[in-house]
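One chain of protein is taken out of this complex; the other chains stay put.
The first chain written gets the first letter, and so on, giving A, B, C and D; residue counts start at 1 in each chain.
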Amino acid sequence: MAETPTRHVHFPGMDTTVLGADEIIINMGPQHPSTHGVLRVKLHLDGEKVIGSECIIGYLHRGVEKIAEHRSYQQFAPYVDRMDYVAAVSNGLGYCEAVEKLLEVEVPPRAKVVRTILTELQRIASHLLWLGTHALDIGALTPIFYCFREREEILKIFEKYCGARLTTHAFRIGGLQYEVYDGFEEDVKRFLADFDRKIDEYEALLTTNRIWVERTKGIGVLSAQDAIALGVTGPVLRASGVKWDIRKAFPYAAYDRYDFEIPVGSNGDTYDRYLVRMEEMRQSRRICLQAIEDIPSGPILGKVGKVMKPAPGEVYHSIEAPKGELGYYIVSDGTTQPYRVRIRPPSFINLQAFDTMVRGHLVADVVAIIGTIDIVLGEVDR
Amino acid sequence: MADEPTSKQPEKRPETSEGQPPARETSAQKPAEKPAGEKPVPPKKEAPPAWPKPLDNEMVRRFRQRFGDAILDALEDRKQAILVVAAERLREIAEYARDEEQFDMLTDLTAVDWPKREKRFDLVVNLYSFPRNERLRLKAAVGEHDQPPSLAPVWAAANWLERECFDMFGIRFEGHPDLRRILLPDEWVGHPLRKDYDILQQDTAWVRENLGIESGQ
Amino acid sequence: MDAVVEFLKPHLLPLLWAVVIVAVLPLVAGYIVLLERKVMADIQARLGPMRVGPHGLLQPIADALKLLLKEDIIPANADKWIFWIAPLISVTAAMLALSAMPFGPVFQIADLNVGLLFIVAVSSLGIFGIVLGGWSSNSHYALLGALRSAAQVVSYEVAVGMALVSGLLLAGTLSMRKMVEAQAEQGVWFAFLVPVGFFIYLVAGIAELNRAPFDLPEAESELVAGYMTEYSGFRWALYFLGEYTAMIVVSGIGTTLFLGGWLRPFPNVAAFDFLDYLPAVLFLALTGYCFYRAPKQPVPIQKAVMGLFGVLCLGITAALGWAVTLPAEAVARAGILGAFWFLAKVFLFLYSFMWFRFTFPRYRFDQLMRLGWHFLIPVSLVNVMGVGAALVLHRQAGWPLWQGLVLGTVVTLAVAAWLILVRQRRPVAAPSAGGEV
Amino acid sequence: MVEQFTFYFFAALAVISAVLVVTVRNAVYSAVFLITTLLATAGIFLQLRAEFLFVVQIILYVGGIMVLFVFVVMLVDLDVALRQVQFNRQKWVALLVVLAVAGQLVFALALGSEALGLPAAAPESLEPNTESVGLRLFESYMLPFEIASILLLVAMIGAVLLGKRQKPPRSEA
Partner (left out) sequence: MIPTSHYLYLALALFTIGVLGVLTRRNVIIILMSIELILNAVNINLVAFARHFGSVDGQIFAIFVVTAAAAEAAIGLGIIIAFFRNRETVLADEMDMLKW
C-alpha cells in the first residue's frame, strides 16, 4: 500500500529509494579525529551499513594554481611544499623537474642522485606517517609512536640538509639548492642500517595480528578495472594488481640506475594496500642503499639563468609521489611567470574512489578506508 | 589517404589560434612583463627549437582517418603528443582512444583560459595507456557558453575533475551526473582560474563585507 | 534513637570500610590512570607524564583539579535530567559492586551469600548510565555509541556468566569469601583447574568493560568518544571514575574466583612461607628508590614530593613488616597480607588490560558480536558442561577431579579449534564491496 | 524499626515511581521510573529475605529486560510521538473502572486479612537462600523449569524472527 514511507536521497550520480525509517545520515568531519584533516564525509547509513557517501572537500583550498600565475617560476616552488605537506620533497621534485623539462635544461648527475635519495627518504617518511595514523584509526595505539620515532630520524636528516623539517623546499630548478652536509652519507646509512629491522617490528605488531587481518582483509576492495577507470594511482592502484610505477614507466631523477621491485597486491583490499606500502618502504630503503654508496661528484646545479623564461609551450610531467601520480601541467607564455600551472593531485583523484570502496561496509570500515587511501587534505584541496 | 589530413594541418593551425605566442593574453595584474606583440618571444631567445612541432605518426593517422575533420591538429611539444580536437566530438574521440587505442586511464582533465580568443577555454585531457606506456593529450577549444560533452561516462575519474573544472572555470559539461562546485562553497561568485578573476578584488570585497574596513592591499 | 545505635553497632566496621572505599577510590582511579599512561608510554617507547611532580606523580591530582574546575556544559537540546543523572548511575553501580568485594579476609564490607551474583547484578546496572547518557546527549555519535555499548554488554554478559559458572561449580558457593576458602582447601587456584573458563572470563570481561580491543562504544576514530561525546568536565570525570571502578570490579571478581583472592601463591606449601616477607621487601625497595631519587629531582618541591612518596612507602613497609611478625592466626596479619596479595593480583589484571589495549587494533562491531556469539558463548557452554561432567564423575564414579577437568578442557579446546576452523573456512564477511554502484 | 523504615521507604518509592511510569510523557522517562520501581521491589524482596530473588530481579529484570526496553525506546524514539496525545479516549472510563476494582480489592483484603491471619507478623526463621531455592527448583519443579526454558527458547527464536528485516520492502502493505 501507499503507506510504506519512502524518501528519495540524492547521491552523486545516482538516485536511490530507501525505506525512510532505516536510514540515517551521519556527517563525519570536518572536525573528526580520523578524517585526516578537514575532510567531511556525509554517510548515508542503513543501521551501521554505509549505503552511500559523499565527500565534501575544499576546506583547505588556497588557490595554489591561481597563485602560481602570479609568481615567477622560482617563487612558486615553495608553494608546492604546502600541498602534500607530509611529502614536501616529492612535491618539490615534481615541480622542479616539470619546469626543467619546460626549460629543457639538464640536471647534473650528482643532483639527480641526491634528489633520488631525499625523495625516497621522503617516501619512507610519508608511508610511516600513513602507517601510524592508519593503525591508529583501526585502534592500534602503539605503531604510530614507533613510526614517528623513525620518521623523526628522516626529518632530522632533512633539517640538517636544508634547515626545514616539513616544508623543505629542498631542490632548486636545475638541480639542488645546497650541497649535502658533511656526514650526510653516514646519517643516511645509519638510518637505513636498522630500518629494515624496524619495519619487521611494525609488521610483528600488525601483519599477522588476527584483529588487524580481520579489520583489513576484504575491506574497501577496488578491482583493477575500477581503479583504472577512476584514475587511481600509486600504492592503491598497485594493490589492485596493476604493476605500474612511474619510476619504472617513465624513469625520472636517477631511478633508471637502481634495482628495485614494484610490489603488487592481488585483492585490492585494505590489507593488500598495507602490504604494498610496507614493501615499498623496503624497496625505498633498497634504492637509498644503492644510491648512497655511489653519489657522483660534480656540480649540483645545471645551467639555468637567474631569470627563467621558458619558451612558450606546455609540458606535463609527473612523478611517483608517495600517494600516487603527482603531475604538473605547466603552460608557458614565454614570460617569467607560468601562464597556467595545473597540479594533478594524487590524493584528490584517489579520494574519488572512496565512494566505490566504502559502499556496503560498516561505519567502522569508513575510517579504515579513509586511512588506506592515504590522503592529505592540503593536496586534495590545494 | 593518410597524407591528406597531414596536408590539411598547416591550414588549420592559424585558425585555431593554437595557443602559443600569438594568443598570449594579458591578465589585468601583470601588465609589466607581457610582450603582447605578435611573435616577439621566439626570436629573442636565439632560435629556440620552435617547440610545437607538427606530429605525424601511425596513431595520429588512425585518429585522422577515423575522425577526419574533428582532429584539428596534431602537435608535439617537449616530446609530448598533443591532439587538438573539436570539442563537440570529444566524447567520441575519448571513447575511441580508450577502446581502440588502449588509452585506458584518464590521468588528468583541466582547462586553460585564453580570454582573448574566440573560444576562450582550452580543455586539456591527459590520457595514459598502460599497455603502450604512452601519454596522449587531447585539447579542445571551448567557448564561454559552450557545453562540451562530459567524459564522466567514459572514465569515472572525470567526475570530480570536471566538477573542479566547472568550479574553477565555469565550463558546463553536458551530461555530467552531478555538476556542482567541488572545492569552493556552493554560494561562491565567479570562477577563480579565469584570467579576468582578480584576486585583489575578491579580497577587498571580502574584507569590506566581513570586517567593515578598507583592505590595505 | 537507641534502635539506630543498636543497628549501627555490628555495622560499624563495614561502614568504615565503605567510607574508606568511597573516599579513596577516586584517588586510586586517578593513579590507575597515571599507571596506564606510564605503561602506555613504556610500551610506546616514550616517557609519559613527567612534568607534574616527580615522574608525573602528581598528575592525577592536577587532572582532577582541572576537571573539577571546568565548566559544566549541558548541550542545549540535551535531556537535562537524564544527562545530569546518567554518569551518577555509572559510578554508583560500579561502587556498589565493590561492597561485596573481599579485599582480604578482613577488609570486606559485607559477605552476602549471593555475593558474586550481587556484584554481577549491580555492575550490570552500569550500562544504564551509558545508554541513558548516550540518548540524552541528543547526538548521533553518542546514541550510536550507547546502542553499541548496550548490545555489547548484554551479549558478553552471557559469556561472562558462563565462565563464572565454570568456576562456581568448583567453589560450590556464591559467597565471595567462601570461594577463596574453597581454593585454599583445594590448594590450587581455579584458574589452573578451568583455564578455559578463566580465559573466557578475561576476554569477555574486557569486552564488558568496553576496553580495547573491544572499545567500540567509545572508539575515538569512529564515534569520536561514543556515549560521552557531549560530556565534559566533572560529569565526564564521573564516567571515567565509573569505568575504572568497573575495571577494579571485574579484576576483583577474576581474582577472587580464579586467582585465589587474598591467598598468596602456594598457600598450603610451607616451603613458600618466605613469600610472606615479599611484600615488605618489595615496598622497602620502593622506599629506597624513592629516597635515592629524591635528592636528584630538579625542583625543591619535587624533591619534597618524592620524599613524601618515600615516607608513604616506608609506612606501608612498616605495616607489612609488622603484619609478618604477628602470629599466624592474628586477624591483622591475615588482613594486611591478604589485602596486599589481593591488590597485587588486581593490578596484574589491570596491567594485562593495559597491555592488551596498547597491543591490539580494534575489532569491528559485527566481528565483536560474532566473536561473542559464535565463539565465546559456545565454548563457554561446552566448558561448563565439561566441568559439570568432571564433578559428576568425581562424586559418582570416584574419578580424581583433575582427570575429569583435564578431559573437559581438552574437549572444550577441541570444540574451540573446530569453531575457529569453521569460521576461517567461511569467507571473511566482505559485505558486497561496491556492488551496487 | 529499621525493618519498617526499609519497607515503607521502598514501598513509597515503588508506588510513586509506578505512578510516574504511567503518567509521564516521554517513554524514556517511563523506562527510567520503571527501573526505579523494579529496584524498589528488589529492595522489598531483600527485606523479605529473598536474596536470590533480589539478585534475579536485578540481573534479569533490570539488567536484562529493562535494557531491552530502553534499547527499543531509543530505536523507536520519535519526536512526533512526544507531541501526540498520550492517553486514549477511554481514559476516564478506565480510571473509574480501575478505581472500582481497586476499591473492591481493598475491601476484600481488609475483610479477608483477619480471617487469613495476615496481620500476623511473618515468621522470622525462614532462611531461604540460594541453596534451598536451587534444590527446590531442581527437585520439585524440574518439569516447570524445563518448560520455562523451552518457553524462553521459543521467545528467543520468535524475537529473532520478528526483528529480522524482510529483504524486499513490501510494495503492497
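In this section, a contact is a pair of C-beta atoms (placed from the backbone, for glycine too) under 8 Å apart; a residue touches a chain by one contact, two chains touch by 3 or more.
Just so it is clear, the model here is predicted, and its values are computed rather than measured.
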{"item": "Where the missing chain touches subunit D, by residue", "value": "3-4, 7, 11, 14-15, 18-19, 21-22, 27, 30-31, 34, 37-38, 41, 44-45, 48-50, 52-53, 56-57, 60-61, 64-65, 68-69, 72-73, 75-76, 78, 81, 84-88, 90-91, 94-95, 97-99, 101-102, 105-106, 109, 113, 118-126, 128, 132-133, 136-137, 140-141, 144, 148, 151-152, 154-156, 158-163, 165, 170, 173"}
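Everything below uses one rule, namely that only the chains that are shown with their structure count from here on.
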{"item": "Selected interface, C-D versus A-C, where C-beta contact pairs are more numerous", "value": "A-C"}
{"item": "Between subunit C and subunit A, distance of the C-alpha-averaged centres to the nearest whole Å", "value": "43"}
{"item": "Chain centre separation (subunit C, subunit D; CA means) in Å", "value": "31"}
{"item": "Centre distance in Å when subunit A and subunit D are each reduced to the mean of their C-alpha atoms", "value": "60"}
{"item": "Contacts with two or more other chains, residues of subunit A listed in rising order", "value": "14, 226, 356"}
{"item": "Shared-contact residues (touching 2 or more other chains) in subunit B", "value": "none"}
{"item": "Subunit C residues within the subunit D interface of the complex", "value": "3-4, 7, 79, 82, 112-114, 117-118, 120-122, 124-125, 127-128, 131-132, 135, 143, 146-147, 150-151, 153-154, 157, 174"}
{"item": "Complex contacts: residues of subunit A adjacent to subunit C", "value": "14, 24, 26, 32-34, 48-49, 51, 135-142, 145-146, 149, 205-206, 209, 211-212, 214-215, 217-222, 226, 269, 355-367"}
{"item": "Subunit A partner contacts - residues on subunit C that touch it in the complex", "value": "40, 43-46, 140, 144, 212-213, 215-216, 219-224, 357-367, 427-437"}
